[in-house]
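What you see is the complex with one protein chain gone and the rest in place.
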Amino acid sequence: MGRFNRIGVLTSGGDAPGMNAAVRAVTRLALLKGIEVFGIYNGYRGLIEGEMEQLGERDVSYIINRGGTMLYTARSEEFKTKIGIDKAVETCRKFGLDGIVTIGGDGTFRGAVELTDAGVPCIGIPGTIDNDVASTDATIGYDTAMNTVVELVDKLRDTGESHSRCNVVEVMGRESGDIALNTAIAVGAVCAVVPEMPTDFDKLYTKMITARKNGKRNFIIITSEGVGKDYCEHLCDEIREKTGIETRFVRPAHIQRGGSPTLRDRVLATQMGCAAVESLVSGQMKRVVCLRGSAIETMDIHEALYLDKMMKNQLTKEEEDLIPPNRLYDMRRMVADRLALKEYLNYMITNIVL
Amino acid sequence: MGRFNRIGVLTSGGDAPGMNAAVRAVTRLALLKGIEVFGIYNGYRGLIEGEMEQLGERDVSYIINRGGTMLYTARSEEFKTKIGIDKAVETCRKFGLDGIVTIGGDGTFRGAVELTDAGVPCIGIPGTIDNDVASTDATIGYDTAMNTVVELVDKLRDTGESHSRCNVVEVMGRESGDIALNTAIAVGAVCAVVPEMPTDFDKLYTKMITARKNGKRNFIIITSEGVGKDYCEHLCDEIREKTGIETRFVRPAHIQRGGSPTLRDRVLATQMGCAAVESLVSGQMKRVVCLRGSAIETMDIHEALYLDKMMKNQLTKEEEDLIPPNRLYDMRRMVADRLALKEYLNYMITNIVL
Amino acid sequence: MGRFNRIGVLTSGGDAPGMNAAVRAVTRLALLKGIEVFGIYNGYRGLIEGEMEQLGERDVSYIINRGGTMLYTARSEEFKTKIGIDKAVETCRKFGLDGIVTIGGDGTFRGAVELTDAGVPCIGIPGTIDNDVASTDATIGYDTAMNTVVELVDKLRDTGESHSRCNVVEVMGRESGDIALNTAIAVGAVCAVVPEMPTDFDKLYTKMITARKNGKRNFIIITSEGVGKDYCEHLCDEIREKTGIETRFVRPAHIQRGGSPTLRDRVLATQMGCAAVESLVSGQMKRVVCLRGSAIETMDIHEALYLDKMMKNQLTKEEEDLIPPNRLYDMRRMVADRLALKEYLNYMITNIVL
Partner (left out) sequence: MGRFNRIGVLTSGGDAPGMNAAVRAVTRLALLKGIEVFGIYNGYRGLIEGEMEQLGERDVSYIINRGGTMLYTARSEEFKTKIGIDKAVETCRKFGLDGIVTIGGDGTFRGAVELTDAGVPCIGIPGTIDNDVASTDATIGYDTAMNTVVELVDKLRDTGESHSRCNVVEVMGRESGDIALNTAIAVGAVCAVVPEMPTDFDKLYTKMITARKNGKRNFIIITSEGVGKDYCEHLCDEIREKTGIETRFVRPAHIQRGGSPTLRDRVLATQMGCAAVESLVSGQMKRVVCLRGSAIETMDIHEALYLDKMMKNQLTKEEEDLIPPNRLYDMRRMVADRLALKEYLNYMITNIVL
């Protein structure tokens, strides 16, 4: 296993349920492979400032069921600068870290790429509730956040049914409508409003009015935060006006981020944590771990970043030219598949929920 | 059991978890006592419009664990008028209802008093999450709503701890701080802001700054909706400014109203439902059912209304003069005891949570 | 506050959700009053062996929502001996403990009495899910355990309804039927079999057969562990034989002991923890904390033990003679009230559930 004698592990960006399970798996398997592990606190900021301590087997006990992240997380403007990166590299040298496992979202991966380019090989594990990382079918925390939304909306349905009301619920997901589309299906929402595709509101209102005539008392509409800050209040006014149905708005906000991880997030985090260590041990660095179908795979960290930019329409012509045509083709297909799935989910919401 | 051959049961005002358990108990015990039961839909509005049907044993099966109310609830402006009341009385005559069990909050009880005075004896069961009914220590739905708040805030704590943040959470309770005070203790909040008593914010901020220095990452502040609509946003700004701690605001809103009732609300609702029927059967009408300590008792429905007005400082001199001095004394003591308990809860929050 | 400069706190007997909240409240308020606090691990065994460390404010952070006990618990045969008690007293002298707050059930209180008599004043806080402590209306952990049972049985009801089955569920409570009676009401069980009173099985089977004819698919019967180890398997056989209804047995066992405490247990534990410290500070030692109605009170620790023995029919003639007649009268009333409540709960189960 050559040069990997000591690695660091950090969580960065927004916290997500399951991050602790990933930290645990990375630590336990690395120790088993004879690699020392340092837990870095407060993400890249802590890396710059050297906030870290060595982790033993028992230091990660009893955390697999805990929400949040025992390593904490924080924003770091400094890390976005050349000086910040250099300081981080310096700290790694000082603590003798041969590589770092970074757990977080796309911002975290961008940092990991820069750190990797600066000489500290990183391996990324996708941890964010938003599921907005193109390289993986699912991110750690996504399943838990969606189940939390479902629990909350199930409660809303009770009161919506009793009072004969419409509830508009804004869920997280940043620019991704994944949480909104899946939870909308799961709670029987009449509509999911997401950034990726347009909503035919006239059709929706007609549908609501008809359904109300047929005896439907309770209506749920899920909106993704990506549609904009004050969007929902206006939507509520419009619904009242166009359908005459009493409408209330709820924004569960950060409640969606916490809580004990679901089985799926615990297993996914454990598998990804192990895959990251196995990748390091096999000398495969500069990778991100991904879930594809039911398989855990890894992808080149630069390519993953390009793929992510492609999905978010942020890929520049210059960057595109750097990608080999065959890979470009694969990447385009991945992005297309993903959008197709979202469109199918939306089709089901629009057609079977009444 | 004299004249009670057929009764109606309705739920009115905001829905509360446990209302179904109360409807079930009323129906089951009444049938056992040989009394027919009609379920009235949509509260007083449905009573006016005669929206009701006879309930058998099995019609209330499998609802004890359901949130909301199977009888639905609705507002009725008409019922607040003389004409409305007369129509309601007329419907009762038409359907042969000898009395009505009304489940709801103080508004529901006011309606019950008017209906009683108009010739249809009512018995009130306190069902509201707000616990703002003076005649009972606890209302049906209160325990469930508080446990829901605790679950939600426990999730917030995870992310607050990870990001080192303060979370301000606005809970329900209308003019009553009961939900805020109790949940604040249960989640380890640094403060509960309620309408009943002032908050020493300077002391709070000093405490927060000191605690942060001592390593406390996560802060929770519970506010009661009674403090005002836009209060919390301003509070968040002030906290950031005075303490420098990143602060987020969450309003779980109607999520607090729904969900499967807790054991306590199911048992309380069942006991109160039975007590209402037993009261009717024993010829004691015009009563409200109350929990006092661990005993289920009943109180004269007019007196309960005066007591409630006294607690809310809405008792007029004229009304006060109608109350016998000895009862007035008892009522004042009840109100005083209740405030004393709130002050003690607040004392604990202010002093032991750090 | 005279001689109380340093106290110890321990949890003993079976663990109960809310014990951590009590430890937290004791620690926080004692520190506020200028009293040092030592956390004693593994109950009386740890006290004998001096397994303890000083607790600061932050050592009890983030535990109010945790099940189990951070101080652990263990059985100690040695503590039941004179030598054991002497060793414990010795340890207290050595660590300079002026008194001990003991959290646990009746066994824990017996130990506290002996320790008190041996010269180390103790204050007892009732912490057990079984609610089998006569001096208090509710013990810490009781509400959580009951809500856990309700959640589990609600799941069973789904499958019982789908398959048209009877489910027999054995719940905890040792010799007390409190958990069984309350959860039976909350889940709509057709019967609760408890040690305190007889069950009319012929009446039950007739009722089940009739209900099945009327379309009832799902039946739930709650039994208390107090009725005996192999009781339930035989009961299941008899039900099948007498009613022809397919019957399954489930014993949730220790699942009932764990989990995050409910609001009620967190608030009760916090109130009782504070009351214990306030009692110490006011110089009132050798007390147990109790809930009476909605008030937190304290009772002489010897009297509490006699009351408990009286409820369990273990009070000897000699002990009885030691109790002043007026107190004896009060104690007999308390025991009678308690049994009356159980009988009323059983009445409701037998009559309204169909």
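Structure notes:
Going by the order they are written in, the chains are A, B and C; count residues from 1 in each one.
FYI, a residue touches a chain if its C-beta (ideal position, glycine included) is under 8 Å from a C-beta of that chain, and two chains touch if they have at least 3 such contacts.
If you're wondering where the values come from, they're calculated on a predicted model, not measured in any experiment.
Partner chains of the missing chain, restricted to those shown and counted over the full complex, are A, C. Touching the missing chain, out of A:Thr102, A:Thr116, A:Ser260 or A:Asn346, is residue A:Ser260. Within the set C:Ile7, C:Leu152 or C:Leu307, the residue that contacts the chain not displayed is C:Leu152.
Contact with the omitted chain, checked across C:Met197, C:Ala253, C:Ala295 or C:Leu339, is made by C:Ala253.
Although one chain is not displayed, its contacts with chain C can still be listed: residues 11, 14-15, 17, 66-69, 72-74, 148, 152, 154-164, 167, 217, 248-255, 257-259.
In the full complex, chain A contacts the hidden chain through residues 24-25, 28-29, 32, 57-58, 61-62, 64-65, 137, 143, 146-147, 149-150, 154, 157, 161, 182-183, 185-188, 214-216, 218, 260, 262-264, 266-267, 270-271, 274, 292-295, 341, 348, 351-354.
The definition used in the following text is that only the chains that are shown with their structure count from here on.
The remaining chains, with chain B left out and nothing else moved, group by touch as A | C. In summary, the pair chain A and chain B forms a contact in which both copies contribute largely the same residue numbers, shared numbers making up over half of all those used.
The chain with its Cα centre farthest from the Cα centre of chain B is A. Distance between chain B and chain C, defined via averaged C-alpha coordinates, is recorded as 29 Å.
Separation between the centroids of chain A and chain C, computed from CA atoms only, is 43 Å.
Chain A and chain B, compared by their mean Cα positions, are separated by 39 Å.
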